[in-house]
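Taken from a larger complex, these chains appear in their original positions, while the remainder are omitted.
Think of it as A and B in the order they're written, each chain with its own count starting at 1.
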Amino acid sequence: MLKLIQTEEEIMLQEAARGLLDRSAPVSRLRELRDANQTRDDALWQEMVDAGWAGILVPESAGGADMGHTAAHVLAREMGRTLAVSPFLSTAVMAATVLRRLDDPRCQAALAQIASGARTYAIAVDEGSKFNPERIELMAEKRGNGYVLKGEKRFVVDGGNADHVLVLAQSKDGPCLFDLPADRAGLRRNVSAMIDSRDAARLEFDDVAVSGDELLGAAGDGRALLRYGLEAGQAALAAESTGLAQAAFAITTEYLKERKQFGVTIASFQALQHRAAHLWCEIEMTTSAVLQAGRILDADPDAATLAVSVAKARAIDTAQLAAREGVQMHGGIGMTDAYDMGFYMKRARVAAEWLGDYGYHAAQVAQLRGF
Amino acid sequence: MTTSTQPEFADTPEFRKQIRAWLEENCPEDMRDGASGEGAICWGGKTWEFSSPAQKLWLDRCGAAGLTVPTWPRAYGGAGLSRAQDKILKEEIAELGARSPLDSFGIWMLGPALLKFGSEEQKQTYLPPIARGEIRWCQGYSEPGAGSDLAGVQSRAEDRGDHWLVNGQKIWTSYADKADWIFALLRTDRDAPKHKGISFILMDMSSKGVSTRPIRLISGASPFCETFFDDVEVPKSQVVGDVNRGWDVAKYLLTHEREMISAGGQTMGAGRALGAVLADAETGQSDPVLRADAMRTEVDALAMEMTLERYKDQAEGGQGVGDASAMLKYAGTELNKRRLELVMAAGGSDALDWDDGRAPSWLRTKANSIEGGTSEVMLSIISRRILGLPG
């Protein structure tokens, strides 16, 4: 059944991931990228591709490892620990989850491209300042065999660097999901200076022509289809945020043990002890929720919404608490840019908005629980 | 000690079929309503008044089959089931809606302690009557003024050669007024360091010099009592484990108790009900404060449920819960307090009527984070034993 403990395979995967990331993507690497005004790390992504991570959700028939969401969460959690910068979530989790739902040779080809590292994706959903896939105004007007897209997408994470974009648009037949190259004529990408030093963009669609072949699934099914990708992304982001929380917490407790004030280590102050213990409990509970989301996504993705929303709501709350406590317990040094804790705080804030904030996911939970 | 009628349960794939057949045959119709509240519990004991002939029949049959304590060895009144079999048994009981045949501190607390620390003679003497519901036990740990410092036991048992002479007072002894026997922590060496001079002693509550007085809580009448020992004579044989090493037994049982309370805290007012609570509330839709509190509580309740599930899975996978039981206790009881605060807020003035029933439940939850180790003690345990912080 759906056991909420890690399998030996998952534990091995975790150890391998930790080794790769500690070596090639420690927080100091993010700092280097930031200082160089870079938001992509091609060498790291190539390493991830070589390790099979790009294809973690790609079927074996398309050259993937097909290990499932729980395994993807193991990787995401480890990436959260070191704040690794990569298109993993957008490409290997969200795009792959969508594409593999379609029995379509073009999707098979796209999946193969993902697994081989030849193509990265960004997911373009938001149009306002809040995640709301129910309110889509970007228009897809039928023209000949294809469509013309007009409108704007905001907060497209990885949108500045991705090779392809999945775009949710509104047509007179209902929501449509398109898969198009990011360099298509008429599509302008405005990259913003995101606080966590990663890539996000505003996409302007100025009469962008797409072919009928670039429509994924049937017209009108776009939102339902994308939902699988979004939920997979939300769960993976919850896993990443949990890793972030665990790392921030580990750094903080280490600091508590080392740091002396008034002649004793500050770890001996009971008020800090109890706050640290409380935070540990929060992280434990969130870890359970993420495990549950992974198991259900693997077993019955149509029934995963509740578990995914619990995981996402809990994880972003926990990650932000861990970062806040991290800065406060470090005192002044935690506020300096030279120390890593600020990077954790900024990444946690971005995760708190991306793919739905606490209020969005708590409302999903309330609705599914009958109130 | 096994009766001749006791069935043999095989540890084979056939077990589920076998146990289902046994339950179908033996569980009286009246005991199949799935009831589990206070009114449905059978506590057993010398003075127990059965609520119906079916309750007695169900206890007798389960007792004879060892199914009141399924995982205990057959020699001591159990059915000798493996952990996996026990899980199947519970599933089948749930499937049938069968009531628990017997609940008692003897089963939950003393039994595990005797199985681990008792002598062969003690096991033979005390376990089977627990299994058959003949003797009801209560626990005597806390003392007035000791609070979280359980090892600060002052009640003492003096060695009088052929017996212990017991004097002192216990508090929070649940159902002491209805119990036949008590297991208690008593100081047997006043000069030793406080953890080293305590013994775990069994006493007959009908002994001369034992008296009890019920405690009324802010939530109303309660099963808790104060229990007084005034020159009570106790046979020397009634010490469990070594003299002055009672703290080892106590510690073992405390971890055990924490796990039970945290699991229990969760089931009190089950998660499912919260949606209904808010849907019924007059301002459940219109008041963002009430609504946001409910949403947060629901999210956390679900995470708590998943956590209990995860720890159960870990336990079944052979990983003990260990000190993390402090987390379950802390998080579960704090959550339960929040839930009942929400129930009161949702209920508005209707819930302020004592007879409405919500207020006593709400007040009762305030003890959850005190009994069985306070939230503060739990946090300190986590800090010290899990996080490795000093103290």
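In the analysis below, contacts are C-beta pairs under 8 Å (C-beta built on N, C-alpha and C of every residue); 3 or more make two chains touch, one makes a residue touch a chain.
Being a predicted model, the structure only gives us computed values, none of them experimental.
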*Taking the file as a whole, write the stoichiometry using the chain labels present.*
A x2, B x2
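The working rule: only the chains that are shown with their structure count from here on.
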*asked:* Suppose each chain is reduced to the average of its Cα coordinates; what separation in Å results between chain A and chain B?
replied: 43
_Of chain A, residues touching chain B in the complex_ = 3-5, 253, 256-257, 265, 267-268, 270, 273-274, 276-278, 280-281, 284-289, 291-292, 306-307, 310, 313-314, 361-363, 365-366, 369-371
*For chain B, which residues are in contact with chain A within the complex?*
274-279, 284, 291-292, 294-296, 298-300, 302-304, 306-307, 309-310, 313-314, 317, 319, 324, 327, 330-331, 376, 378-380, 382-384, 386-391
